[in-house]
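For reference, the structure discussed in these notes is given below.
Just one protein chain is left out here, and the rest sit where they should.
Moving on, here comes subunit A:
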């Protein structure tokens, strides 16, 4: 019996190994779903308790078969298998009164059975496709075919202690959408378990009972995948390498995109991002017959799924040009907004700086040019950011000449950030802000105050060195008397 058993076992192991490989190939995404398995033996059957698996350990095919083999070899040959449609460890957590509310538990009979059994084995996590093979395994180990029954038919059956039997009770499970129904169904299943236990007890036949399921009831896999890559990260997760970080950042960025938060306009030369532009709003206004007509270019430039046309843009080591092409802006069929930047080395500061040389509006053959190099500059390795870049309110852009068509335009860029050189990984470098720490007014006040403080210091010095004349003091002489009368 033992040798055939081992041979059987080897054959089972081999076939199941192949099956497992196939399963893992087909269900590679789902291979981290688990189903719990609870095994207990009736009273009076003493078996050596098997060491339960370590916490968090997922029991694989081989281990499961070894557990079952050991239990069956030492235990009874009558196996009662409660096979629920779906089960996960979460069912026990949610409905098992695990939070001190034992009175709400839907598993009273199961608990009683476990308490009263002589040996029990709880495997909270059996790797799912493998666990489907429980029936097959039991079948092979016991060399009987399973009998599908319910409590009524069981009461009519006469069991024999010496012969092996595999009694399978199929238990339903709720769809899962309605929590109340799941609780009721589990409660009903527990009732069935209770009835079966009492019948088995009345028959006083030693048995081994197994409570498991065909598939997990919860999609736990998606949670773990999300935890790793989507929003959060586990405490001990290793963030491996730059590429991982990059991918993660990109995914996080896409996940977090809310209205008002969008990526910058990127101009790619080949494969590498060359120019980056971001703004909260881009708007242009033209003075036509005494009134200002405005047009907001933001929705056609930025936003989720918006890709502006960048024909005519170019970039190289010293010059970068970003051209945004629009249609039907203020009555002009084609409208272009161009940013021309250049960078070079400046000897006095011994540093490379880039400047936004010109902002040009080109429409119907007319070109309106604004100079920006006076105020819009930053070191070449940084980006330039400014809260408000306009040509009318604290202007940073000025028309090229007094006769230029740009004198009739008003452009306004809010929360504007641009970078034309040294762009790496399609993200802005450190933003050199247009607003410094001290404004000119603050400096003027500081200088004047410093002057006052110096004057005060010197005055204090002089006053503090005044001494009362004590050359002619004579403590032993008569006191001075000032007569009242003449």
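Convention: a residue touches a chain if its C-beta (ideal position, glycine included) is under 8 Å from a C-beta of that chain, and two chains touch if they have at least 3 such contacts; residues count from 1.
Just so it is clear, contacts and distances are computed from a predicted model.
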Determine which name in "V-type proton ATPase 21 kDa proteolipid subunit c''", "NADH-ubiquinone oxidoreductase chain 5", "Aspartate aminotransferase" or "Sorting nexin-2" the UniProt entry assigns to the undisplayed chain of the complex.
"V-type proton ATPase 21 kDa proteolipid subunit c''"
Check each of A:148, A:292, A:392 or A:443 against the chain that is not shown and name the one that touches it.
A:443
Which listed residue (A:103, A:289 or A:349) would be found touching the missing chain in the intact complex?
A:349
Using the document's contact rule, name the residues of subunit A that touch the chain not shown here.
349, 351, 374, 379, 395, 398, 432, 436-437, 440, 443-444, 447-448, 451, 453, 455, 457, 460-461, 464-465
